[in-house]
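Provided herewith is a single structure, encoded as structure tokens, for subsequent inquiry.
A single protein chain has been omitted from the complex, and every remaining protein chain is retained in its original position.
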Amino acid sequence: MKKFFSVADVDNLDTIVREALELKANPHVNDTLGRNKTLGLVFLNPSLRTRLSTQKAATNLGMTVMVMNMDKDGWALETQDGVVMDGTTVEHIREAAAVMGEYCDVLGLRSFPSLKDKEADYNEDLFNKFIKFCGVPVVSLESATRHPLQSLTDLITITEYKKTIKPKVVLAWAPHVKALPQAVPNSFAEWMCKAQSENLLEFTIAQPAGYELSEDFTKGATITSSLEEALTNADFVYVKNWSSYNEYGEVYPVRENWMMDNAKLKITNDAKVMHCLPVRRDLELSSEILNGPNSLVVKEAGNRVWAAQVVLKRILENLN
Amino acid sequence: MKKFFSVADVDNLDTIVREALELKANPHVNDTLGRNKTLGLVFLNPSLRTRLSTQKAATNLGMTVMVMNMDKDGWALETQDGVVMDGTTVEHIREAAAVMGEYCDVLGLRSFPSLKDKEADYNEDLFNKFIKFCGVPVVSLESATRHPLQSLTDLITITEYKKTIKPKVVLAWAPHVKALPQAVPNSFAEWMCKAQSENLLEFTIAQPAGYELSEDFTKGATITSSLEEALTNADFVYVKNWSSYNEYGEVYPVRENWMMDNAKLKITNDAKVMHCLPVRRDLELSSEILNGPNSLVVKEAGNRVWAAQVVLKRILENLN
Partner (left out) sequence: MKKFFSVADVDNLDTIVREALELKANPHVNDTLGRNKTLGLVFLNPSLRTRLSTQKAATNLGMTVMVMNMDKDGWALETQDGVVMDGTTVEHIREAAAVMGEYCDVLGLRSFPSLKDKEADYNEDLFNKFIKFCGVPVVSLESATRHPLQSLTDLITITEYKKTIKPKVVLAWAPHVKALPQAVPNSFAEWMCKAQSENLLEFTIAQPAGYELSEDFTKGATITSSLEEALTNADFVYVKNWSSYNEYGEVYPVRENWMMDNAKLKITNDAKVMHCLPVRRDLELSSEILNGPNSLVVKEAGNRVWAAQVVLKRILENLN
């Protein structure tokens, strides 16, 4: 593996999930693979789970980790060429990325979307330039449009807890107080669509009218605006809020109750409930579910380590 | 040891102090005990000495350390159940603690009191919930009412420098410009009271009227509002400011001079002078003392490593 940015960077999902679960069973079996290799984690936006789980995964592989929290440093990067830098940007991404590539063997990068300019966000300009100029393998720690370590984690978790060969997996929109990116649901959708094409599961998306995701991520999925229809016979419900893609970054009022709760759980096939966290209790997802036996959210967060570890392992194996 | 929150978590003070001093003599003798174990240090309030000394102690034991500075991240935790999270809190302590427990084998937590709500501070709600929900051993890096790593450090330092079998130890209130928590003096008092009950020392507290500490921490101590009386024949003077417990968080004007200086030192038995740092020079404690041979403050800060190391060692020995 030379980079990890989207599901397209993985040949076979079943294979990588099995490899991740083997690492979970034996976390320290490759603890010299990363000897004398440095992982740099660059956060242009804040992180908790991603930083901790990736740091732990790298340590399990024997790597050294250096963290750069650039969100608080007022480190405004210039990404455009041909600009006279006499304003607020203090460094060009050409130099910034290249220098990090001098110090690190592998780089991780997190960068959120603006939610203002759809085209700029969805062409992933910053991420693509960082990959181009740093000269070393890059792992996405969440970009404007995708969060692949989360999606791989989710597939690992579904594989661990499934009771049927081909479970029904539902991505269900939920309310929130803020306008959130589409990165997590986009990414979940493209991973589940590929998993469906590998016959690993059946995938349905439910969202209110106006909250349709970009078709680039949902091809192959069953899509409905009826939550009840989607939840019927569901084995896994992935709860997540996102803002509108079509009216980019907008938040429409939704009159119906889309919060996942025990009443809705009864429609399902005793479904396991997932969420990428942090979750707003009793707004996105009820406390009764989160405190009960159907919730996987904590174990799912724990699995972030094995997603990161299998990705770093494959990248290390491909270094020189 | 399964947690380290108060003096109640230690059976015998003399034994743990001796073990700490053995580690000071041989810091690296257990350097594989923490192999493949991760310590997470969660700071809801800032830290310098505590972070550095605990990080060093963990490294001496071969542990991996991950630091989470949550005070700057605007990471507002919800601690109450049954709240619809449509406001400013972004994550519930149930999920936040449980997820950290997924990534770490041992957790350290620092959380200061509000100094507004006595009951909420003194029932240690946040700390107790964190311990309950994270599912792994927790070390207090200072809570609303206690700072046990500091107090163990202080007892180690007294043991190292005592010239008599049963020295007279005095906790002496001192002036400050801000309202400070009672955590350090509370904790020092409960450790010294227990040490007194083990016949290791004699313990006296001196504070101006209005600054009495909670009796839950001072049972067994000699308490006086006469600094002169307390300092007479003292072998160790522990200088510290705190705000009022009774009129919670208030700062009363004090007309008499309670700053520790050379004139007051003359009343003592050539006492060693201690302070947990940071110290306001010539407000709490005179420069002449701090620059002179009676001050232990720097060596005391250095001993923070051995307090942390003996606690982590005992917790590691008890894992699995």
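Every chain is named by a letter (A and B) in the order it is written, and numbering of its residues begins at 1.
One rule holds for everything that comes next: contacts are C-beta pairs under 8 Å (C-beta built on N, C-alpha and C of every residue); 3 or more make two chains touch, one makes a residue touch a chain.
Note that the coordinates shown come from a computational prediction; the quantities given were computed from them, not determined experimentally.
> Which one, A:A8, A:V90, A:A263 or A:L319, makes contact with the chain that was left out?
Going through A:A8, A:V90, A:A263 or A:L319 one by one, A:V90 is the residue touching the chain not shown.
> Tell me which stretches of chain A touch the chain missing from the display.
Contact residues on chain A toward the absent chain are 36, 38, 40, 64, 66, 68, 72-73, 75, 78, 81-87, 90-92, 94-96, 98-100, 102-104.
> Tell me which stretches of chain B touch the chain missing from the display.
Within chain B, the residues touching the omitted chain are 27-28, 31, 46, 48-49, 52-53, 55-56, 59-60, 72, 177, 277-283, 287, 290-291, 297-299, 301-302, 305.
Simple rule for what comes next: only the chains that are shown with their structure count from here on.
> Taking the mean of the CA coordinates per chain, how far is chain A from chain B in Å?
One centre to the other, that is 40 Å.
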